[in-house]
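First the structure, then my questions, so here it is.
In this view, the complex is presented without one of its protein chains, the others remaining in place.
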Amino acid sequence: MNKILAQHWDIFKTSARNNLVREFFYRANFIAMTMVDFVWALVEALFFHVIYSNTAALNGWTRDQGFFFLGLFLASDAIFSIFFQRNFWYFPGAINSGDLDSVLIKPANPIFLLLTRSMGFTQVTNLILGIFILSRYGTSAGFPGGWHWLAVVLWIFVGALIQVLVRMFFVLTSFWIERGYTVSSLYYSFFQMGARPDLFYPTAIRYTLKSALPFAFIASVPAQFLVGIGRRGDLLLLGASIIGYFFLTRWMWRKGLRRYQSASS
Amino acid sequence: MVRIPFFLGWRLSTLRNGIQDSLAYRWDFFLRLFGSALVPAIVQFTLWYSAFKLGSAETLGGNTYAELVAYTATSMLFSQLRTGDQDFTIDDMIRTGTFSAALLRPVRPLEFIYLRSMGEKLSVMILASLIAITASIFTSMHFSHFLQGLGIAILGNIIHFQIGCAVVTLAFYWEQSYAAIMTKNIIVSLLSGEMIPLHFFPENLTWLWKGLPFYLYIYGPTQIALGRWTGGDVTHQLWIALAWIAGLGLLVRMLWSYSIRRYQALGG
Partner (left out) sequence: MGTANFSTPMTYSIEASHIGRDFRSTKKKPGFKGILSLLFHPEIVVKQAVTDVSFQIREGEFVGLIGSNGAGKTTLLKVLSGLIPPTTGTATVLQETPFDRSLKFRKNIALVMGQKAQLWWDLPAVEAFDLLRAIYQTDPVVHRARLDELATLLGVTSLMQTQIRRLSLGERMKMEIIGAILHRPKLLFLDEPTIGLDILAARRLRAFLKEHNKSEGTTIILTSHNMDDISELCKRILVLKEGRLLFDGAPSVLIAENECQLRVQFSTAIDPGAVKENLDELVFGIDKDPDQQETLLFTLDRKQLASAIQRLMSSFTVLDFSIQEASLDRAMTKIYKGEA
């Protein structure tokens, strides 16, 4: 077991280094895409600024808490984007073009290989920006700071994990649906809902975002826990979402692989 | 039968071709419409819901709950008009070199690409008009106001295409302009009024949207359709839109005539 872990850590490290090398080959593109991601973060921030210039609080969620949420969202999404985003874009293509074949005969976990192939470091700026926003608005949002920063790190990774699992579900449908691109854009439409605090939503949508489409766990619920207004029940929902999506995607992967294998000649 | 002159003929058949194309993929068309129109509207709607129903705001940005819901619903009618990936298409053509082939055809390449994409836009317009007719029966919206808004939105769509054409010339120098187009689109999503009504902007930031033509895509048409801008306002917006089109037309012509020379000199 240890040997396998060491192997996969080695693969991850090598792939990360390789991707850095690649970014340096395309420096102009790297800078340009960093700009895109940064502008996106700015637009999100501007959105919150505009909204809160019209009202002091939205459903009890103050301006500073709104920004605290945004900081957490940016940081968590940056982690997801750096390590996984591109791999999910390539995933449907890998299934349809037979790239999957070369992965399946390698002596390592195929999903791990598919998810660590391509990394994009352009979002590092957004990670930094997110953490900056967190520290700037933390105190006024009610975040105690100190060792609680460890909890921030933990929540950032939980948020990224949720994104990986849900995105995985969407991408695995490409075993059955050929138009993987349309499914991906559908994911991003839903994902938009996670870009706002779940307190903004009517109850039904709120519970959807904590169960079937658990985007509230990317940053919204974590932000509530960090400022001390989290509810224990949400932790249960979080656990259920992670376990549920884990087994669902595992089942889909196996089913899909079998289908892939019965259809190919 | 009347013989159609060539300068008109290719344009008509391109348009027809584009319409046929969009009909062939109507399943995709509806799925995309769902993703790109309905979900953002839900996100926006919930924002009003949280402010008024969950919180206890009386007004937000000077608007009542009903007014904001009307804004969100109406803006959906126009938000789909401004979408269009023509700039990505041209970028791709330049990068892969297929643009050279387009240059050899006896048609104007940019216009060709625009007209082809109009096929889908026409379907959107018809759909939006049907919804607007229905709405004018059941709500206080006037269909004539909607038509005026639609007029401005069509001009806005032309502006959108022109700006895309201008930005994409970067591809002649940088191999591709993907990042620039993306940046533009992100900015547009906020400054066109797709995310929130633009009068929400605090006083010291209004220059941001007033100084750019993006508000003519969604915010302006929506205000007109809702009857908040009428008569003289509409004429005023019409002149502004035409001025942008004229200016951008010149700019695009200049940028292209300059950079296309570079493209051909490099051998495509």
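Per-chain residue numbering starts at 1, and chain names A and B are given in the order in which the chains are listed.
Following the convention adopted for this analysis, a residue touches a chain if its C-beta (ideal position, glycine included) is under 8 Å from a C-beta of that chain, and two chains touch if they have at least 3 such contacts.
It should be emphasised that the depicted structure is a prediction, and the values quoted were computed from it without experimental measurement.
Within the whole complex, the absent chain has one touching residue among A:Ser15, A:Ser76, A:Ser189 or A:Thr208, and that is A:Ser15.
Annotation for chain A: contacts to the undisplayed chain at residues 3, 7, 10-11, 13-15, 17-18, 21-22, 25-26, 97-99, 101-102, 104-108, 113, 117, 261-265.
By our rule, only the chains that are shown with their structure count from here on.
With each centre defined as the average position of its C-alpha atoms, the distance from chain A to chain B rounds to 30 Å.
Put simply, chain A touches chain B in their complex at residues 28-29, 32-33, 35-36, 39-40, 43, 46-47, 49-51, 53-55, 57-60, 179, 182, 185-186, 188-190, 192-193, 195-196, 199-202, 205. Interface residues of chain B facing chain A in the complex, by the touch rule stated above, are 28, 31-32, 34-36, 39-40, 42-43, 46-47, 49-51, 53-55, 57, 60-61, 174, 176, 178-180, 182-183, 186-187, 189-190, 195-196, 200-202, 205.
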